[in-house]
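For this view, one protein chain was removed and the others were kept in their places.
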Amino acid sequence: MPTPLVVSEVRKSFTMHLRGGLVLPVVDNVSFSLKAGECAVLGGPSGVGKSSILKMLYGNYAIDAGQILIEHQGRLIDLASASPREVIEIRRTTLGYVSQFLRTLPRVAAIDVVAEPLIARGEAAATAHDKAAELLGKLNLPEALWRLPPATFSGGEQQRVNIARGFITDHKILLLDEPTASLDAANRAVVVDMIAQRKKAGTALLGIFHDDDVRARVADRIIDVSAFSARKTAA
Amino acid sequence: MNAEQPLLKVSNLSRFYGGRIGCLDVSFDLWPGEVLAIVGESGSGKTTLLNCVSSRLQAQAGRVEYRMRDGRLRALSDMGEAERRFLMRTDWGFVHQNPADGLRMTVSAGANVGERLMAVGARNYGQIRDTAVDWLERVEINTDRVDDPPRAFSGGMRQRLQIARNLVTAPRLVFMDEPTGGLDVSVQARLLDLLRGLVSDLGLAVILVTHDLAVARLLSHRMMVMKDGRVIEAGLTDRVLDDPREPYTQLLVSSILQV
């Protein structure tokens, strides 16, 4: 089975220059890999660095040492040393991310927010909008909201827009940062179902789920982040 | 056009004002369709850099090379004044912070948009006017204002008109100097949204100077942080803003007011 993501000996700390150069270690020696068609879940107590790991894997946080190898269009690329341009390209076609919060844009309608990643991949606008509508329908977002900018939506509504946006493309790797946190049971079930479908389609998923029930239903394996905790090592 | 080759190559660009540094030893590449934000506080050299790259200001050292429409990379310093000015009004655009600097305030909106077309030889009034009307629509200006001078326009409309005036010749590279500066917040949001749409629809490469990090986050793929004329940090926009490495960048990011 292909391994689209390999994380090897990654170290991350924050240097707080505004506080006299205080160094906050986050994680050290993070090593794991992700197979196509599996969903791994990052586990461990709050503050142990789970969200930071997802952000590093997405190129959102820089790392101090190590490699993040991603299989991108038949080539293995180290995200940690890739140029910004390569990172953008990898995000466009290979690496998807559903963040915890939606960063809303003024005046952009929910359906356009969802369709955007597909259009960026060259899909016709009409097809992308059909697919966006289908996903928003599946996630039970009232149709009256589709044409409105999501800035005024509730947390749960915004999260569903965010999930639809993340799932609309067929990225080979998908990172999920608590996608079900503010959803009700019915919509949680929809998301669980969507994850199962993506697994079947061969997507490699890595997520953070605080809901035990959801975690139990989607996780093939738990990666214990406490093992990489730099603070524990330092202590 | 080959997207695998940079559109613009800037190497070791420096500019001094007497003994003071304007910008020092700046190098970067820009690819087609890429939006690069240059951020920093007033006096950090970002506008100097923008003006040197766009050859509105002469750099004292370094090179700026541009890939012409025929695919050849040419140093701007090797071009004659005529060729450089032709490039600036066809394949390039420049959006000023103050629309009055980029518009002819006494002639109609239609003529403002049509000027670049006429400058490259368009001689059919009807076609020029149709194109101008079309562009007013694209920048959300009521087309019945086509014969009004920009003096009669609001600040936001003037800025949108300036953008239309620049984009009418389908440039591949647009320089923007604080395009949303001096506008009300609600007007700013509309302009940003419009710019975002145009940039991605037209596949424009943009060098955007701004001191507003929110504008940089919204519009740019990549950013460079300048301080005292030097580039002190560069990278993917969300990486620089969410995980700033340099002391000055951390100060800049931590100074944003959260709304």
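List of remarks:
Think of it as A and B in the order they're written, each chain with its own count starting at 1.
Methods note: contacts are C-beta pairs under 8 Å (C-beta built on N, C-alpha and C of every residue); 3 or more make two chains touch, one makes a residue touch a chain.
The rule we apply is simple: contacts and distances are computed from a predicted model.
A chain of this complex does not appear here, and its UniProt-recorded name among "ABC transporter ATP-binding protein", "CoA transferase subunit B", "RsbR protein" or "Alpha-D-ribose 1-methylphosphonate 5-phosphate C-P lyase" is "Alpha-D-ribose 1-methylphosphonate 5-phosphate C-P lyase". Here the chain not displayed is in touch, across the complete complex, with B.
Summary of contacts with the chain left out: across B:A75, B:A119 or B:I256, the touching residue is B:A119.
Touch with the chain that is not drawn comes from one residue among B:E41, B:D147, B:D184 or B:D201, which is B:D147. The chain not shown here is touched by just one of B:G62, B:G110, B:P150 or B:P244, and that residue is B:G110. In the full complex, chain B touches the omitted chain through residues 81-82, 85, 104, 106-108, 110-111, 114-120, 123-126, 128-129, 146-147.
By our rule, only the chains that are shown with their structure count from here on.
Separating the CA-averaged centres of chain A and chain B is a span of 32 Å. Those residues of chain B that touch chain A in the complex are listed here as 31, 34, 189-190, 192-193, 196, 200, 218, 221-222, 235-236, 238-239, 242-243, 245-247, 250-251, 254. Contacts from chain A toward chain B in the complex involve residues 14-18, 55, 59-62, 84-85, 87-88, 105-108, 120.
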